[in-house]
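Each chain you see keeps its place in the complex, though not every chain is here.
For clarity, chains are labelled A and B in written order, and residue numbers in each chain start from 1.
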C-alpha cells in the first residue's frame, strides 16, 4: 500500500518549483485565472482548488499527476500560534485586537445585528504609491450574515 | 483630592449621550470631520483625540468640560481575550489565522522584506449592495516598513 500524497507534500513541490523557475505568485495566479491571495492560500493548503484549477495548477507548476487530487481536497485549516509571532502577521492580529469592537459596531450600524462572513469572502493586497512611503492596501469583502431569531 | 475622569468614564458618557440622542457613529464622525472607524475607536478609548477634535467631541456629544483632557490622553491599548469570542470579531481573527501567511507572502513579493504598519494606518468599513446579499467591505491601508539591516 503506497503512501498518499498529502497537501503538505504538494505545497513543498510548489515552493520548490516556484524557486527554481523564479515565477511570482501574481504570475501563477494569472496563469490559472484566479487572484493572488486565493492562489497563494490554496497553494499553502489553506483552500481547496476546484478540479479545473487543480488541473491547471499541476500543468503550470509542472507537478506530478497525483498532485491534482491532493490540491482539490478540502483542507483542515490549522494554525499553531493563537497569537502569531511573525511581525508582519502580528500587525494584522493587533489590528483585530485594537479595531475589532469598532468593526463590530460599524457593521451593526450599517447592517443590523450580524457579521461579515469569513467563508463567502474575498481579499486583495495592492501596493499604493505614496510620496511619504508606499502603502500596503488590503481590501476584504465578505457577505453580511444577519443573526437568525426563531 | 478629587478623582480624575478616566477614558472609561468618558466612553460611558459618550455611549449614554449617543443612545439618548439617537445619533449614529457616521453622524458623530461627520460632525468632527473624522472617519467613522477612527471616531468610534477613539471614543472607545483605543485612540487619542487631537486637542481640537477633543474640544469638538465635547461639544458634539454634550460632555462635561473635564472630558476634554481625558479624550486627548494617550491610551494604553489592552484587549483581554487573546482569541476573541464574539462571532463578529472572531471572523476577523480567523481571517488573520487563515490568510496571515498569504498577506505576508504577497507583501514581500510586492515590497520586499517588511511589514504593513499598524500605526501609520487607516481603515474604512462600507456596505456594498449585492443581489445575492449585501457585502461588508473593509479597506485597510498602512505604510510599508522595510526591515533595517545595519
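Note that in this section a residue touches a chain if its C-beta (ideal position, glycine included) is under 8 Å from a C-beta of that chain, and two chains touch if they have at least 3 such contacts.
The structure displayed is predicted, hence computed values, not measured ones.
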Quiz prompt | Number of identical chains forming the whole complex, with 2 shown | solution = 10
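To be clear about the criterion, only the chains that are shown with their structure count from here on.
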Exercise. Go ahead and note the Å separation of the Cα centroids belonging to chain A and chain B.
Key: 25
Practice problem: Name, in rising order, each residue of chain B that touches chain A in their complex. | Solution: 24-26, 36-37, 40-41, 44, 46, 77, 79, 82-84, 86-89, 91-111, 114-118, 121, 123, 125-128, 130, 132-144
